[in-house]
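One protein chain is absent from this view; the other protein chains keep their places.
Moving on to chain A:
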Amino acid sequence: MAETSQLAPRDAAWREELRKAINAKERGAIPRVKMPELDPAYRVTCNEEVNQGLTMEQAQLEATRCLDCPKPTCMEGCPVSIDIPGFIKNIQRGDITMAARVLKATSALPAVCGRVCPQEKQCESRCIYHKMKKEPVAIGYLERFASDYANSHDEEMASEEAPAEKRGIRVAVVGSGPAGLSFAGDMIKRGYDVTVFEALHEIGGVLKYGIPEFRLPNSVVEKEIDSLRSQGVEFVKDCIIGKTLSMEQLEADGYKTVFVASGAGLPRFMGIPGENLIGIMSSNEYLTRINLMGAGQSGYDTPVLEGKSVAVIGGGNTAMDSVRTARRHGASRAMIIYRRSLEEMPARVEEVHHAQQEGVEFMTLYNPIEYIGDDKGHVKAVRLQHMQLGEPDESGRRSPVPIPGDIIEVDVDEVIVSVGVSPNPLIPNAVDGLEVSRRGTIVVNDETMQSSIPTLYAGGDIVRGGATVILAMGDGRRAALAAHKALSGE
């Protein structure tokens, strides 16, 4: 597998020249690029991607801001350790194809990650500019720029890909979400025969059914999957491991290793009165109907309820995706109801900001305690308990505590419950002797992602509970490295 340093070595002459060309002070004086985006009034009328991407000029100027640090701390903030200065300096010198190759060397889905990673908590949080009280380099925007460029210049990219020598060893991947795709990408590069099994009728997991078009177009996901396909990864859809095909059958079919990345698809409900009224659904159901099934578009049979006054319960990215989707599907009033305050919200800062621009109401420090229905069993109101912040809990966040007697009622005709997910029990139930935690996650070695069954590795949300795309990808990468070592003896 190509080392990133070989693709874009820091001591290359061109890179030294770039460093000398402009001094640090001048670089630091360039303001951080602003992402061009669709006007809020227009974008709530459609599903078009809000962020429009950088132009070549914007990207090269932003890339110029990067100081090309000798010890780039940004890379420590990236769960898959992308050679960040290596790709950014290639953008600066105008070799975008090479920038994309540097990205692809460590990340199977850079066009996805550039869009959905919480960079403010990862790579960009470690940029040297913070120490100088300046805004960090827009690493995510640049990652997206280089990947989109490469995806629209397929031939140029393809001509540079050298196929790996085949080893004749089959490995199976359960689930085609970010963890599974990342594992598949790394293993195919190492010469294994990789088959990815997906339960749904489309490949991509949460990237397809969860994250909406206006944040991550399906065409972008499809491009990344096509790239894996062209490298030789086989995809089998409509196949549930543990149901359609047993683990024993996989072994009998010659698969030497299985990587389980089946996700944490099981939505949590709060168990409060009235939660099964019509019009109350999980964010998974709501987003799946719209994103995967095309509900609301002509030519698609799946229906979806369209509320005028919609409450979304929760403060994560899924809640933001749901509430912004509701705005685009006819909700004149769309509310986020979150039991803590805005500062504690786990959602990406950019998504919260976009939601605010789009007219979403934020009712923070409120927690639903009961839903009230009409005579047909349709939700018509929610009772909310006002909260205040108490002592910090185990996670370090201050716990919300009810203010006695302070309860309000809000009229709603649709509620999307987005209070988290649990690991899907299908796989844990289907594998004898697999060690599973009390929460239902598969227990693995943190370094190797190996489970209690030596040939079974696992990663992503089935190991972590609900987490992020990039953490899932990092797991896929670590599992691939460990599985490769075990299979090859290297």
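Note that contacts are C-beta pairs under 8 Å (C-beta built on N, C-alpha and C of every residue); 3 or more make two chains touch, one makes a residue touch a chain; residues count from 1.
Simple rule for what comes next: contacts and distances are computed from a predicted model.
Q: Name the chain not shown, per its UniProt record: "Sulfide/dihydroorotate dehydrogenase-like FAD/NAD-binding protein", "Protocatechuate 3,4-dioxygenase subunit beta", "Sulfite reductase, dissimilatory-type alpha subunit" or "Monovalent cation/H(+) antiporter subunit G"?
A: "Sulfide/dihydroorotate dehydrogenase-like FAD/NAD-binding protein"
Q: Based on the whole complex, identify which of A:P70, A:G168 or A:G299 touches the chain you can't see.
A: Final answer for the missing-chain contact: A:G299.
Q: Specify the residue from the set A:E120, A:D238 or A:D393 that touches the hidden chain.
A: Of the listed residues, the one touching the omitted chain is A:D238.
Q: Among the options A:C69, A:A164 or A:L266, which residue touches the chain absent from this view?
A: Candidates A:C69, A:A164 or A:L266; residue touching the omitted chain: A:L266.
Q: In the complete complex, the non-displayed chain touches which residues of chain A?
A: 199-201, 209, 237-240, 243-246, 265-267, 269, 271, 275-276, 278-279, 281-282, 284-285, 288-289, 293-294, 299-303, 305, 376-377, 424-426
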